[in-house]
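Excluded from the complex is one protein chain; the other protein chains are retained at their positions.
To keep things simple, chains are lettered A and B as they appear, and every chain counts its residues starting from 1.
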Amino acid sequence: MNYTWNWGIFLEPSPEGAGSYADMLLSGLAWTVVTALCSWAIAFTLGSVVGVMRTLPSRTANAIGAAYVEGFRNVPLLVQMFLWYFVLPELLPARLGAAVKQMPDAPFYTAVLCLGFFTAARVAEQVRAGIRALPRGQAQAGLALGLTWAQTYRAVLLPNAYRIILPPLTSEFLNNLKNTSVALTIGLLELTARARSMQEFSFQVFEAFTAATLLYVALNLVVIAGATLLERRVAVPGGR
Amino acid sequence: MRLKAALLLTALAAAACSPAHAQDLTGKDLTGTLKKVREARAITIGHRDASVPFSYLDGNQKPVGYAYEICLKVAEAVKAHLKLDTLEVRLNPVTSATRIPLIANGTIDLECGSTTNNADRQRQAAFTNTHFLTATRFVAKREKGLDKTDHLKGRTVVSTSGTTNIRQINEINTARGLGMRILPAKDHAEAFLMVETGRADAFVMDDVLLAALVAGSKTPDAYAISSEAQSRPEPYGIMLRKDDPAFKAVVDAATAALYKSPEGTALYEKWFTQAIPPRGINLKLPMSEAMRKVLANPSDSPDPAAY
Partner (left out) sequence: MLAGLDLSVVADSLPYLFGEGMVFTLTLTALAASGGIVLGTGLALLRLSGVPGLTHAAKLYVELMRSLPLVLVIFWFYFLVPYLGAWAIGADTPIRVGAFASALVTFTLFEAAYFSEIVRAGIQSIPKGQSAAARALGMSYAQVMRLVVLPQALRNMVPLLLTQTIVLFQDTSLVYVLSLTDFLGAASKVAQRDGRLVEMYLFAALVYFAVCFAASLLVRRLQARTAIAR
């Protein structure tokens, strides 16, 4: 094989001057984590709202929720990324569009919004399934106790539903984490992008990608361990 | 074990897609790329999307350009050298970021574009004789009045990922503490678009490519290329796999003969001083004295001082 291995490459200074290649990859890791967490905050909140809308006894709320989910689920993430980044600013009033484009770290904000709205559609489906899985008596009991619909959801239905859907939510969280790499197409310097720049600067393709692979695997393990802890922590004593 | 079986399956699928493994006894004394080309009766050219006028897609999305035509001539020379009746020329699109790995891993045999030949890259790939000289500069909207490197202080700057230019601007950024935000773009067209749409203040690239992008834009007068260069003029070469002297000798001989002949000059004039597809723009870049020397004395040196 005419490939020259050089595992010492990580300690060599990167041409960006801000440290070694290892530092470059770690800064990418940090961007990946921050982007994933910020977009998850949007996805979880918005996804819960949309998911709840789809279980409400209102037709309009149902229709809006369904339209949201279908819209965001049936267009590839990469296309959505381009819509947010290239198309949206052009459709805004000229002044505002220009301001959006000149924002520092525009790729980061765009990626957070795009991933947040995209993942929200998936979270909504899980939340809906979780609420549907609950016995109907729970909502009826809540209402019979004199709780309003909002109180019933907040105090009775959602806490139970979230417990049921914790495993699928964990895997949506992991998907969201992996999906941050799509944002490299709009210039976000996350882990995959940094591995690619390292390859371009140093020409050590396989070392760079191996390191990125290991970092992603480690991130996954951390998330799974965290989710297991959380699951144990929130388990209802004696329940199931 | 399962993995190996999966990989084997993969490889078989891949091998089925290329007849390169076919035995050909007549070619057994050949080595490397020549052997591969002989067995497959095909050579693969890597071309670019938007390296005007070196290698880019015309109105019908077919590759054209100065470097692309040079590669076609090289392919003819390889065909003659191997005494083949037919030689299929396969095309594979590459980007600045993928070209070097794709040369190394055998996906493409010749990379025809605007690839700077430097000592760093010589460790990964080989280059044949230089076909152009160009320095790094930047383009910005004229109204912004950016003309010198220092004007980029604190600005958002874009360059194409995988190029020498993005490396140079990163180094300048650190050395002079300019605090620029440097974004990588996938290809030159995308990078220029970032300047056009206001996503970035400037695009740092080889000046010849910038000139072509400006000439081809909707409003050429709205852009200005910096007067200060960020590098010396550096040589462009067609890239080959390294450690393959037999193939390099054939390509070197073919390009040297072409550049020294009137055909080489005619090729230059066709792409740099006449209307080119797809929109019939004319780059109006008559041959410089340095360029005349490059063609008259073919050299594959990566050292800018040699030119």
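Just so we're on the same page, a contact is a pair of C-beta atoms (placed from the backbone, for glycine too) under 8 Å apart; a residue touches a chain by one contact, two chains touch by 3 or more.
Note that this is a predicted model, so its numbers are computed, not measured.
If you put the hidden chain back, the residue from A:Q80, A:T119 or A:S202 that touches it is A:Q80. Here one chain is not drawn; of B:E111, B:D187 or B:D300, the residue touching it is B:D187. Considering A:T55, A:T119 or A:T185, the position touching the chain not shown turns out to be A:T185 (whole complex).
The set of subunit B residues touching the chain not shown comprises 1-3, 6-15, 17-18, 20-21, 32, 36, 40, 44, 49-50, 57, 61, 90, 92-95, 98, 101-102, 104-107, 186-187, 189-190, 193, 196-197, 217-218, 278. The chain not displayed touches subunit A at residues 1-3, 70-71, 73-80, 82-83, 86-87, 90-91, 174, 178-182, 184-185, 192, 195-196, 205-206, 209, 212-213, 216-217, 219-220.
FYI, only the chains that are shown with their structure count from here on.
Mean C-alpha position of subunit A lies 37 Å from that of subunit B.
On the subunit B side of its complex with subunit A, the touching residues are 96-97, 100-101, 104, 120-121, 123-124, 156, 158, 161-162, 167, 170-171, 173-175, 181, 183-186, 197-199, 241-243. Across the interface of their complex, subunit B is touched by residues 2-4, 15-18, 86, 89-90, 98, 101-102, 104-107, 185, 187, 189, 193, 196-197, 199-201, 203, 205 of subunit A.
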